[in-house]
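Every protein chain of the complex appears in place save one, which is left out.
Residue numbering begins at 1 within each chain, and the chains themselves are lettered A, B and C in the order written.
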Amino acid sequence: MGKSRLEAFSDGVLAIILTIMVLELPEPHGDTLEALQALTPKLLNYLLSFLYIGIYWNNHHHLLHTVRKVTGGILWANLHLLFWLSLLPFTTAWMGEHHNSSIPTALYGAMMLASAIAYTILEWRIIRNEGKGSLLARAVGTNIKGYGSIALYVAGIAVAFAAPWLAQCFYALVALVWFIPDRRIERVFANEPDAES
Amino acid sequence: MGKSRLEAFSDGVLAIILTIMVLELPEPHGDTLEALQALTPKLLNYLLSFLYIGIYWNNHHHLLHTVRKVTGGILWANLHLLFWLSLLPFTTAWMGEHHNSSIPTALYGAMMLASAIAYTILEWRIIRNEGKGSLLARAVGTNIKGYGSIALYVAGIAVAFAAPWLAQCFYALVALVWFIPDRRIERVFANEPDAES
Amino acid sequence: MGKSRLEAFSDGVLAIILTIMVLELPEPHGDTLEALQALTPKLLNYLLSFLYIGIYWNNHHHLLHTVRKVTGGILWANLHLLFWLSLLPFTTAWMGEHHNSSIPTALYGAMMLASAIAYTILEWRIIRNEGKGSLLARAVGTNIKGYGSIALYVAGIAVAFAAPWLAQCFYALVALVWFIPDRRIERVFANEPDAES
Partner (left out) sequence: MGKSRLEAFSDGVLAIILTIMVLELPEPHGDTLEALQALTPKLLNYLLSFLYIGIYWNNHHHLLHTVRKVTGGILWANLHLLFWLSLLPFTTAWMGEHHNSSIPTALYGAMMLASAIAYTILEWRIIRNEGKGSLLARAVGTNIKGYGSIALYVAGIAVAFAAPWLAQCFYALVALVWFIPDRRIERVFANEPDAES
């Protein structure tokens, strides 16, 4: 199994998940600004889920970059991750429809939690194959961000039963945690534009 | 016709089938756990169909790996396979809606049977092109797993008219038969992580 | 503009058209064989449209194979072709819903006619770029099959106003004309399996 096909298939699935979520956005009832505003929670959810897929796509690429040999285990761990992410259009639509409700909000968090765990399993499996001294094993390190995200998801699910809006803030926080540092690192590079020339 | 384009096109179609099935999952009626639980058969069906596409994608890759020259016959045998698999979102949705009914369950099995036969035809056609002594001909061997799956589908379709749930167990069994050995082989490799270094 | 990206983009669009058509198949009303049989015209239409996309994908590949340089004109001629083909899920669904009606049947033919003309324009444009003595110019030759298909579509559209079913037979005939010869050529190759070894 060539790595490029695994990457291409995963990219394809992620690109489709990203794009078909828009099909779950219902048409506003009427042609007024109020009709559009009624969709605000759905649009914000769409933005959040879009961000998540963008982050997974980005991290997934870096993760696979370190793989030298694709085994059956890596392949299935990857499909396991894609399975949970593939449910995102479903959970996004449900939480968008009932953004003040506990169960849809908790389910959204549960799916993101399952995705995060699936991602961690994929990491473990690659490290097991590549060896403890491999590039990935060192790069992942203590993996504070990964385990911190899992903790935030768990907290979000618990909080969803008391205050769904707070749980949704937790989910947005996880996205920001992964999104912002990327830009920081980039800024360092941007200050040395001639570094690669 | 380059092999890489055939692979890329097949991967694209499989990735889309895998992902759009989620669009067939209806939104739960209401925001309660009961509303979500009412979707359990649909979600289980989704999981089963996801597994099937994952297995076909995996096996399809190994199959094409052995092809040296893509002929018109291979191309159409491949499209024939994709045709039956493309109906999976349709049959999955129908069986999900009527999981206790005979006809939807039998139809699901019939589509999987047609896919399995189409896969076997693709195998034959490749072997005819590559020669009896080719890598694929030897790898396929007596093809117990392939013919066994076909037998299980036929049995499942027959059983569907008496006990749909049992037929669905048969279909799940086929998926497990293809899924589990992969992991066994992988474990052997995993025990020798340095083998490829 | 690299040729590989044009091919990849076209393949992506064709793979998506092929696959999302299944989303236009409505779920049968009920769980009986009669409910499924009521979908027969829709399923036959799906098969026909699937065949058309398969044929276009196949021919499109051979066409682009001869291109040495992608110009803006080729790019837009290609997008023009993809535009008409992208309407296929729409026309397929409408003809499927009203398979005994003249207008939906004529529209289906009109879209296929527009696609065939767009394909011919793409051929002309490539030949203009590659030169009259190019491989493609000689391969296309008098292009009996291409112009014959266009004539059959025109005839089908006219016939649709008298007998929709006959028009649909015309459309199926075009698909067969393109499908069968491919297999004949293949059979010649299949008889010499060692030719490429």
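One rule holds for everything that comes next: contacts are C-beta pairs under 8 Å (C-beta built on N, C-alpha and C of every residue); 3 or more make two chains touch, one makes a residue touch a chain.
From a predicted model like this one, the values you see are computed outputs, not experimental measurements.
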### Task
Could you tell which one of A:T32, A:N100 or A:N143 touches the chain left off the display?
A:T32
### Residue among C:L107, C:L152 or C:A175 touching the omitted chain
C:L107
### Task
Write the list of chain A residues that the hidden chain touches.
7-8, 11-12, 14-16, 18-20, 22-23, 25, 27-28, 30-33, 35-36, 47, 50, 54, 57-58, 61-62, 179, 182-183, 185-187, 189-190, 193-194, 196-197
### Message
Tell me which stretches of chain C touch the chain missing from the display.
### Response
1, 5, 8-9, 12-13, 16-17, 20, 23-24, 68-69, 71-73, 75-76, 79, 82-83, 86-87, 89-90, 93-94, 97-98, 101-104, 107, 128-131
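Convention: only the chains that are shown with their structure count from here on.
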### Query
How big is the gap, in whole Å, between where the Cα atoms of chain B centre and where those of chain C centre?
27
### Message
Averaging over Cα atoms per chain, report the distance between chain A and chain C in Å.
### Response
38
### Summary
In chain B, the residues touching two or more other chains are 8, 12, 16, 20, 23
